[in-house]
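Of the protein chains in this complex, one is absent; all others appear in place.
Labels for the chains are A, B and C, by order of writing; each one numbers its residues from 1.
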Amino acid sequence: MDFNDSPEEAAFRAEARAFFEKNATRKSGHAAAQRSRADDAANLAAAKDFQRRKAEAGFAAITWPKAFGGRGLPPIMQVIFNQEQASFEVPRGFFEIGLGMCIPTLMKHGTPEHAKRYVPPAVRGDEIWCQLFSEPVGGSDLAGLITRAVRDGDDWVINGQKIWTSGAHYCDFGIIVVRTDPNVAKHEGLTMFFLDMKSPGIEVRRIKQVSGTSNFNEVFFTDVRVPDSQRLGAVGEGWKVSLTTLMNERLAVGEAPAPDFDDIFHLAREVTVEGKPAIADRAMREKLADWYVETQGLKLTKFRTMTALSRSQTPGPEASITKLVSATKLQEIASTGMDLLGEGGSLMEESEVPAAALFQQALLYSPGLRIAGGTDEILRNIIAERVLGLPADMRADKELPFNKIPRGKR
Amino acid sequence: MDFNDSPEEAAFRAEARAFFEKNATRKSGHAAAQRSRADDAANLAAAKDFQRRKAEAGFAAITWPKAFGGRGLPPIMQVIFNQEQASFEVPRGFFEIGLGMCIPTLMKHGTPEHAKRYVPPAVRGDEIWCQLFSEPVGGSDLAGLITRAVRDGDDWVINGQKIWTSGAHYCDFGIIVVRTDPNVAKHEGLTMFFLDMKSPGIEVRRIKQVSGTSNFNEVFFTDVRVPDSQRLGAVGEGWKVSLTTLMNERLAVGEAPAPDFDDIFHLAREVTVEGKPAIADRAMREKLADWYVETQGLKLTKFRTMTALSRSQTPGPEASITKLVSATKLQEIASTGMDLLGEGGSLMEESEVPAAALFQQALLYSPGLRIAGGTDEILRNIIAERVLGLPADMRADKELPFNKIPRGKR
Amino acid sequence: MNFDFSDDEKRLKEEAHGFLNDRCPPKAVRRVLEGELPFDRDLWRGVAELGWTGAAIPEAYGGVGLGHVGLCALAEELGAALAPIPFASSIYLAAEALLLAGTEAQKSRWLPKLATGQLIGTIAVAEGAEARSGKPLATSAEGGRLSGTKLPVADGAYADIAIVAARTAKSPLALYVVELNQPEIDRAPVKTIDPSRGHARLTFRGAKAEPLGSEADGEAILKRLYDRAAILVGFEQVGGASVALDMACNYARERYAFGRPIGSQQAVKHKLADVYCAVELARSNAYWGAWALGADAPELPLAAATARVAGSRAFYVASKENIQVHGGMGFTWEGDCHLYYRRAKHLALMLGAAPEWKEKLVNEIERRNAA
Partner (left out) sequence: MNFDFSDDEKRLKEEAHGFLNDRCPPKAVRRVLEGELPFDRDLWRGVAELGWTGAAIPEAYGGVGLGHVGLCALAEELGAALAPIPFASSIYLAAEALLLAGTEAQKSRWLPKLATGQLIGTIAVAEGAEARSGKPLATSAEGGRLSGTKLPVADGAYADIAIVAARTAKSPLALYVVELNQPEIDRAPVKTIDPSRGHARLTFRGAKAEPLGSEADGEAILKRLYDRAAILVGFEQVGGASVALDMACNYARERYAFGRPIGSQQAVKHKLADVYCAVELARSNAYWGAWALGADAPELPLAAATARVAGSRAFYVASKENIQVHGGMGFTWEGDCHLYYRRAKHLALMLGAAPEWKEKLVNEIERRNAA
């Protein structure tokens, strides 16, 4: 057992670090800074600029085949790049979905012409992509979607509504799954397309979240025309195609944001409770120990995954534990951090509150972490079925034509 | 809001207390003593003697109609009797099932002759009854039982096996549910009988539990003949009849045995950890507070139930929370109590270990509390469906003939 | 045995339920949450007209003299409705403080106006976010003049009077009644996790202040006041928790996924069964508090701590899992789930957080065992 890079890995790490030293600022202090990720114009421009520099330096598509402009390196190299990146302030949150999910789907299911036209500008950051899968009726039942596409000559005409679409308001293109046949079983009547987000008939509305930010959108489709040439995969094969995308999502979904163990540990050292530092309290110490065990366990589990990657093995759905464990931990840490302040704990004036009200803000965004990208319940199902081999839930919708499935009032 | 008895209740309480003062010994100290309830011959004889005295004093059938030899009092009076009883050392564990479940079923579904023959000796403690419902194949799926009864002239011939039968080894009679028609749906092919436990073809084997004691039995039936006159309810109505019995069981299932809050509180005051009483440790204090809140909450919930009873309202399935909460609490308390002792915590020599190894013993019997009389999972289903009105689980066995229901390997 | 509200109290509770259903739906809470109003003045007038503000204030001081158990019944309904009004500040804290420690003159002067809702009262103890620090109070009183800063003060921006805790030459904590409309007091609204309840920073620059109770007794009065308020807040928590649980159950019955109501899945059913257990334990413990409050029983401090710990947990758990059951919709600003989640955490902190109360609880049991 060791934590050492192989010679190739060490060389790549050095190259990545040099890139960041040249193109980004090293993080100082801890926490706080990593929070502000508003998707405003200034941040978008900065992100596009940084993406272009990554592309020019050969870091924008590390694991992709050379044929698509990638470097063809094994996945461990991407992990190493991300590790190095973690020490720097870099723009984030604009390209992950496009490059992590949409473009890989396009590369696999699109034509060579599609790839030639769309991959290079996506990699350079000139064009941004979003993913239009979830719908209000669906929730965890992703395939229960009802947005329709009807064939009309060489086009398809889309009507319906998508939701939880990150970045729809600034994206150039999107991939979308729609129902093309409601008379067959749920998973069999779906088809995938890509489309121009500026197409007539698309309306984007931002969703305000509990935390007050708006990371997601609703997207409404009224007679939106998409040429059949923009279909990805066969008609009726949309579910299978979208599994490519979702598999990539699962790898991308990582641990919850700060505050984590380090933040509450520092808070407990700073905050005074009844005349003593909070960390002197044995009840607090036991909680800290429990969180450390989880935080460290998740970090080390990632090292086990990296080991599999660096041996060119494919890591399994074990990674599902990361989000499941860390989202709940985040909510507990946020709540406990506030409790340290007693009657003052509910204050949210950044200038008045320890750690600039990080814990208060986290209380508000943590519930979303337990939902987005697979709820706690879905993740437990994935672990139970795919890792532990337990039988699937009984299905009420199995083998029924989609339009015969009970749907309730909302 | 008050905790006072009505004048009738106060008079009955005084009468009950006088009975106990005369016929039993008041408890001293706390915990420990209440544990030993071996069902040996000496304890059985003492229990029969005490039951006879209860019957003579009019306390053996407080709520039963006068026609059956009861006093016809409202259920609150039974609660008051039990409250008074709690302060005394009395033999327990022999008559609860017979008088709480079997005889009420017989009174409701048997003939007047049955009642005349069997009720008085049961009330006086001369004859003891057991309940033969559970089977190895069944578990929580009580109605999934496969013990068969086949009609033969005026008799039925029973073959099969029951399990988890408390007291089968000393009982005189039992009530039994068997399958009389495997070709109809699960709940429709059952019939209930009562039988003499000394009938030829019955073999009783005691089950040794994890805790080392044997409170339960397996009972094997080989060509056991039961006259049709001992049928309770119509052929095929066994499930409905058994619901009478089970409703009574649910009311009888109470909180878990010691150690409870008081015991761990005293332990924490007695045991020294790192030179200080364990109770000085803030981590321990938070746990104590949590358990107190649960213990007190359950006790007060019982007062709410009593209030409903004393207003002659029927308490609902809310009582299910008692066992659900207290069984888990018991296991936590047991484990934490042992942790206070560190490396010495696993010792079980009663003379060496604080509280005479009560916590160690509890660690071993607590898992049974989370299973017997309805598992944690069944209780949560009951609360969700009957209290909160959530929809039932999807049923794989619904509307199938019993012998077509998938059954697996074990 | 009568461990329940009386028939009269139940009737009062039902009336309150109907009134609040009508006058305080979630969209009324939202108007305060979103900053349209500092608090719901119409609702405040309404509850005052119904006599709720004077419910537990003796008739001699202009109240209804209904007693504290009745006030508990009202508190449960106010909590269920998330009422965006200064009820807790003015009634559970300011009026109760005057009842506990005021002189005859103080009671006669302030209570009738608090009873009718004409005046709004509050309490000002914390001095900044680090309210549990146990550091000496920076706010000081000398010669009837008060100086220092209090933060956060619930309803501080629009309250008329405040009970203020200050250090004096002789006492680490003495209480004062302070009229807030003085030029020597600055008030500024501050952001908290629950904007449906207004909070402010109050800066005193030699403001006039009148002692409440003796200087030496300040800490004892405050402890007793908080114990009593904890029970009333406990009922608000039980009320809020019950509604959050109901919302989750309703949604779980109606929302379909995979061709069936999500509430038929054990993951949802069992989660909600556990929430139900937490809520019922909190309710029973709150009832104990109501009894202790009504009877002024020696068990009051223990019952208060028990009700508070149980209530804080129940509302927090119920509101957090209500969001989870609602999935993505539960996390939108437009959905109402977050109103309960915010209020749950606010109430769990307002009289001090769970660790303080757990400590009080165990202290109290030790004290009773030693006695």
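Methods note: contacts are C-beta pairs under 8 Å (C-beta built on N, C-alpha and C of every residue); 3 or more make two chains touch, one makes a residue touch a chain.
This one's a predicted model, so the numbers in the text were calculated from it and none came from an experiment.
Residue B:L364 is the one among B:A24, B:V90 or B:L364 that touches the chain missing from this view.
Among A:F88, A:Y170, A:F220 or A:Y292, only A:Y292 touches the chain left out of the display. Considering the whole complex, the residue from A:D2, A:D40 or A:D154 that touches the absent chain is A:D2. Along subunit B, the points of touch with the absent chain fall at residues 134, 136, 138-141, 144, 163-164, 207-210, 212, 271-276, 281, 283, 331, 335, 338-349, 352-354, 360, 363-364, 367-368, 370-372, 375-377, 380-381, 393, 395-397, 400, 405-410. Subunit A residues in contact with the hidden partner, per the touch definition given at the top, are 1-6, 9, 76, 265, 269, 279, 282, 285-286, 288-290, 292-294, 296-298, 300-301, 303-304, 306-308, 310, 318, 321, 324-325, 377, 379-381, 383-385, 387-394.
Although one chain is not displayed, its contacts with subunit C can still be listed: residues 265-267, 270.
Note that in this section only the chains that are shown with their structure count from here on.
The centroid of the Cα atoms in subunit A and the matching centroid in subunit C are 39 Å apart.
Spacing of subunit A relative to subunit B, judged by their CA centroids, is 51 angstrom. Shared interface positions of subunit B, i.e. residues touching 2 or more other chains, are given as 282, 285-286, 394.
Of all residues in subunit C, those touching 2 or more other chains are 260-261, 268, 355, listed in ascending order.
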